[in-house]
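A single protein chain has been omitted from the complex, and every remaining protein chain is retained in its original position.
Chains here go by letter, A and B, matching the order in which they are written, and residues are numbered from 1 within each.
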Amino acid sequence: MDKPVNQGAWLLVLPVLLIVAFSAIVPLMTVVNYSVQDTFGNNQFFWNGIGWYQELLDPSTDLGGRFFDALWRNLLFSFLILAIEVPLGIAVALSMPREGWRVAATLVILALPLLIPWNVVGTIWQIFAREDIGLLGWVVNHLGIPYNYTADPLSAWVTIVVMDVWHWTSLVALLCYAGLRSIPDAFYQAARIDGASRWAIFRNIQLPKMHRVLLIAVLLRFMDSFMIYTEPFVVTGGGPGNSTTFVSIDLVKLALGQFDLGKAAALSIVYNLVILAVCWVFYTVMTRMDSGRN
Amino acid sequence: MLRARIVLGLYIVFLLLPIYWLVNMSLKTNTEIVTSLTLWPHKLTFENYTKIFTDPSWYSGYLNSLKYVALNTVLSIALALPAAYAFSRFRFVGDKHLFFWLLSNRMAPPAVFALPFFNLYSAIGLFDTPLAVALAHCLFNVPLAVWILEGFMSGVPREIDETAYLDGYSFPHFFVKIFTPLVASGIGVTAFFCFMFSWVELLLARTLTSVDAKPIAATMTRTVSAAGMDWGLLAAAGVLTILPGALVIWFVRNYIAKGFALGRV
Partner (left out) sequence: MARIDLQNLGHSYTPNPKGPDDYALKPMTHVWEQGGAYALLGPSGCGKTTLLNIISGLLTPSEGRVLFDGKDVTTLPTEARNIAQVFQFPVVYDTMTVYENLAFPLRNRGLRGAAVDARVKEIAGLLDLTPDLNRRGRGLTADAKQKISLGRGLVRPDVAAILFDEPLTVIDPHLKWELRSKLKALHRALDLTMIYVTHDQTEALTFADKVVVMHDGRVVQIGRPDELFARPAHVFVGHFIGSPGMNVLPAEVAGRAARVGGHVIPLGRGYPPLNGGEKIEIGVRPEFATLAPAGAGGVPVRVKRVDDLGRVRIAKVELSGLPMAATVPEALNVVGEDASLMFDPAMVHVYVNGSLVEGEAA
């Protein structure tokens, strides 16, 4: 469908543009501004040039060291949750009913974790994983496995990963389900007539159809997991020690806790750039895989 | 078939278990919670819920949250409707770049905006108001709304617009009376997602408020009293935050199921 050219359409877009620009550009300028200055309080600012950036990107400094540690944690976390949530989401989508009253009921249950405020998600798991008052913590420890997320980094990581899987797999599942449902019945019927096995049906009909939604799901999950803040913060607060301190947690600590504006600002810029860069890489790789199939 | 049932069954149990535990705790007294681990409340009590419903410092948290969520949903949709229409119907200078830039804001970590928003909204005097949070959430919800609405609008044939103009409708009249009802389901889906993202987001909501517009999340952090953590109260507060989401999805479940059936999601 050919769309006519109409520059007047800018009027329609203007309100959106203004508000997003206002919300995005003004803070961005503020942040850039802070990132090149130093303050000793009293609203006095001194030019610092790229000083903060140098410190940030140098792993031997305190700031840089923290940043790179947090960055690795983020990468590890995103990798882990993607490795679990994508196959699990696909498996769940394939198992979901396609007709009858069960469809709506399943949708409601699956959507529940997605609609819970993120701090409550944290609270739920904070309670659930405790040894003294939580079902999970109690059961695991009574099975003989030492599990304490406040003291042991491994337990903390396991808790956070499981929590994210609990929280977000439904999103992957629902997106894949949408892709699956868009397959007309005729495909399944034709495959039956062609004598195709279950695996052949999955490989040749279902997986290709889910390809586009899977791309969206993976991109979304990667982005969001890289930016994660509230849920792990509520459960572990970044601890024990800083074993679960992700970049966002560190950033908020710097910015709102210590009011270390310059460092926080530089960190913000670099953080944002890292996300954009990794997303871009991801996106290019996946679309190249897509066109490579052609 | 059986394998599907097992996989789905296990997954559903996995999802519901922590929620059941939360509900379980919300109906117990604190004494029972800390003394022993019981699978259901041996001494059933509603005192946690009563406390929340009667204590203004608690229920105002819910009201505040609902306020900014509703504000944001209305704002986002109102702003997005004309913009989505423009993207769907016309080409104009910079349209692709603008669309992409809008979507790219979704990739910005909220943590980055915490501090600047704090300064910004304090500077314009909107700190600690629902409007501040609503506006802040617009940064993420408006692009989403434009994206979803544009998709639905592209499904409405151009001929309808042209017929309306031929019939002499002015643009605003046409847009409100004719076009909007046609994308009603799209507006519904958008409203659902805006509600969802605004209701669950917490960092900005807490950063931009302190006393007057304090959302429920902030209130939930102050359940530590002299006697230690008030788990029952915390659990009850948590359950009550799940309710709005559960209710909304329950009421629209058939629309969403139908949406999947149409293959248009």
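Things worth noting here:
Definition applied: a contact is a pair of C-beta atoms (placed from the backbone, for glycine too) under 8 Å apart; a residue touches a chain by one contact, two chains touch by 3 or more.
Computed from a predicted structure; not experimentally measured.
Note that the absent chain touches A when the full complex is taken as a whole. Note on the undisplayed chain: of the listed residues A:W10, A:W138 or A:F187, the one touching it is A:F187.
Among the residues A:I25, A:A200 or A:V285, only A:A200 touches the chain that is left out of the figure. Residue A:P208 is the one among A:P87, A:P146 or A:P208 that touches the chain missing from this view. Within the entire complex, the positions of chain A that touch the omitted partner chain are 184, 186-187, 189-197, 200, 203-205, 208, 293-294.
One rule holds for everything that comes next: only the chains that are shown with their structure count from here on.
One inter-chain figure worth recording: chain A and chain B are separated by 17 Å, centre to centre, where each centre is the mean of the chain's CA atoms. Interface residues of chain A facing chain B in the complex, by the touch rule stated above, are 1, 3-10, 12-13, 15-17, 19-20, 23-24, 26-28, 30-31, 34, 88, 91-92, 94-97, 103-120, 123-125, 127-128, 132-136, 138, 166, 169-170, 177-178, 181-184, 223, 226-227, 229-230, 247-249, 251-252, 255-256, 261, 264-265, 268, 271-272, 275-276, 279. Looking at the complex, you find that chain B touches chain A at residues 3-5, 7-8, 11-12, 14-19, 21-22, 25, 33-34, 37, 39, 65, 79-80, 82-83, 85-87, 89-93, 95, 98, 102, 104-120, 135-136, 138-139, 142-143, 146, 158, 196, 199-203, 207, 216-217, 220-221, 231, 234-235, 238, 241-242, 244-246, 248-250, 253-254, 256-257, 260-261, 263-265.
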